[in-house]
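Shown here: the complex without one of its protein chains, the others still in place.
So, chain A:
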Amino acid sequence: MSALPNPAAGPTAGRATGPARRALRGVLPPLLLLAAWQAASTGGLADPRLLPPLERVAAAAWTQLTAGNLRDSLLRDLGGFALGASAGLGLGLLLGLSPLAGRLLRPSFDALKGIAVFAWIPLIAIWFGFGEASKLAFIALAAFTPVVLNVDEGVRGVPAPLREVAAALAWTPWQRLTRLVLPAALPSILTGLQLGLIHAWLATVGAEYFLAKGSGLGGVLIEGRDRFDMAQVLLGVLLLGGVGYALNRLADLAARRLTRWRTA
């Protein structure tokens, strides 16, 4: 099991070609793109405003990284995620554990979830102002939904025989929660948290882009666009992708470590 590089990618049985060869194949297209880019910009084939030389992107990276925009975005992202994920965990547990609460609230939740997340932005801007509070609220909202959905589903999916055992042992509700429900629903809860983390990052960019201008990677993108500085925009996009990927990998690693006891 542990040899699988990515369980989400399905069966990866590369029999004919070795892993080194396969990795090489994967690296080839991006390298070719970079080479074509460099050739086009040094050869003067492309408009340097649209395709800036690579060294200008690197130079932009240095100035931006030292300016602390990346740190601001990350802190905002994690703050909003913490808020939204804890609220989502609470509501998800409530929906999953109490049939009455589930029947009362689930339809309303499903209806609200139909609102595309960016449609909340004008409302949040008016309610929370244009400062940090509205950004945090938006990020929290984006993280909230997938956490609620997956926690609810995980808790309701606890196998009935296990519930019967808990009933037979006359466990208190607290024992049931900590010894049965939470461990059994853990994979689902972790999926929800991971999705929440991805959504929170998306929302961080969105919040920085749509709500008031300020520090952060969204600010870098807007500034680059306004000055028609493609190097800065490209750098912003690279950082967005890089951070998103890193967050996702970290969540993946944490999830696998936390659920190792299940497969061991």
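Keep in mind that, in the parts below, a contact is a pair of C-beta atoms (placed from the backbone, for glycine too) under 8 Å apart; a residue touches a chain by one contact, two chains touch by 3 or more; residues count from 1.
One rule holds for everything that comes next: contacts and distances are computed from a predicted model.
S.K.: Considering the UniProt annotation of the chain absent from this complex, which name among "ABC transporter permease", "Protein FixC", "Peptide/nickel transport system substrate-binding protein" or "ATP synthase subunit delta" applies?
M.R.: Choosing among "ABC transporter permease", "Protein FixC", "Peptide/nickel transport system substrate-binding protein" or "ATP synthase subunit delta", the correct UniProt name is "ABC transporter permease".
S.K.: Tell me which residue among A:70, A:97, A:149 or A:185 touches the hidden chain in the full complex.
M.R.: Among A:70, A:97, A:149 or A:185, only A:149 touches the chain that is not shown.
S.K.: One chain isn't shown here. Among A:37, A:171 or A:210, which residue touches it?
M.R.: A:210
S.K.: Provide the residue numbers of chain A that touch the chain removed from this figure.
M.R.: Residues in contact with the chain left out: 6, 8-11, 14, 16-17, 21-22, 25-30, 33, 49-50, 99-100, 102-108, 110-112, 114-123, 125-127, 146, 149-150, 152-153, 191, 194-195, 198, 201-202, 205-206, 209-210, 221-222, 224-225, 228, 230, 233-234, 236-237, 240-242, 244-245, 248.
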